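Left out: one protein chain. Kept in place: all the others.
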Amino acid sequence: MSGGEYLALAYGAVFVVVLAYVAIIAAKLARLQRETREILDLARAQEAPARTVEHVAREISPSA
Amino acid sequence: MRYLADVATLTRKDLRVELRARDTLPAMLLFVLSTLVVFHFALPTGTADDAAYGLLWVAIVFTALLGLARAWVPEQEHGVLDGLLLAPCDRSAIWLGKTLATLVFLLAAQVVALPAFVLFFAPLDATALAGVLLANVGICAVGSLMAAMAAAGRARELLLPLLLLPLVIPLVVGGVGAAISPEGERYLLFLGLYDGVFAVLSWASFEYVVTE
Partner (left out) sequence: MGAAIVLALVVAPEDADQGLSQRIFYIHVPIALTAYFCFGLGAWKALLLLWRRDSRYDLESYVAIHQGTIFGALTLVTGSIWAKASWGVWWTWDSNQLVLFLVLFLFYCAYFMLRFSLEDGPRRARSSAVYALFGIVLVPISFLAIRLAEDFIHPTVFTREGPQMTGTMFAAFCVSWAAVTFLAYVLYRVELAGKRLDADLRELREALAP
């Protein structure tokens, strides 16, 4: 191989590693996003019953 | 003075445990002798003596690893370490006691192994012996700290060699250099430097490794 090819190989190797790293980070970001959504759903689910009780209470109170 | 007395007590405790149980030392002795016999067959006839010195260092390092892997086992099995940590002594005294006890085991193994090496392979001069002594100090000092770290892990038998081997590469360089180089004093100096630096570092950091 010529010097130029080795040069390309060296820069290419660095590029590939950085690319792989970025891909891993991207995958991780996607996972974090999914988890955030799950937790958000969880939080909403916990809030929802409380709101219905409030809602019902407000519905009842004018009649009482 | 109180400190030294603590260290002496702890060392004596380890030696007495070993004398009673006889777990480690016979294993180390047998291991180092078997290794030397294996090396005889691994070395082709007519190989230079220099190669044998290299193999001696492999044998010493792995024998030390064998001893260090057992170093904290009695403490682990009987929960002695928790008691020791509660005792009103400086934590680094525990490290120093363990280091000295391991050093005694290693020296005892070498009292047999080095004559056997001279008998089987090649002579050792005073510089080479001094190299062995200095490297022992380094291996035991760093090794007993690493063994304490590894003992808390899940796979301590596997972990210790991984932690320790990169750290003892300089010691092997110094030891082999002291054995085969015409100007071995430089290597002794280097070994002394290694011992000093890493002994102080291990001494200072032991407390952080064992406390919860």
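Just so it is clear, A and B label the chains in written order, and each chain counts residues from 1 on its own.
As a working rule, contacts are C-beta pairs under 8 Å (C-beta built on N, C-alpha and C of every residue); 3 or more make two chains touch, one makes a residue touch a chain.
All of these numbers come straight from a predicted model, not from anything done at the bench.
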item: Candidate in contact with the missing chain, chosen from B:2, B:40, B:78 or B:186; value: B:186
item: Contact set of chain A toward the excluded chain (per top definition); value: 1-4, 6-7, 9-11, 13-14, 17-18, 21, 25, 28-29, 32, 35-36, 38-39, 42-43, 46
item: For chain B, the residues touching the chain missing from this view; value: 50, 142, 145, 149-150, 152-156, 159, 162-163, 165-167, 169-170, 173-174, 176-177, 180-181, 186-187, 190, 193-194, 197-198, 201, 205, 208-209, 211-212
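Note that only the chains that are shown with their structure count from here on.
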item: Whole-Å gap between the CA centroids of chain A and chain B; value: 49
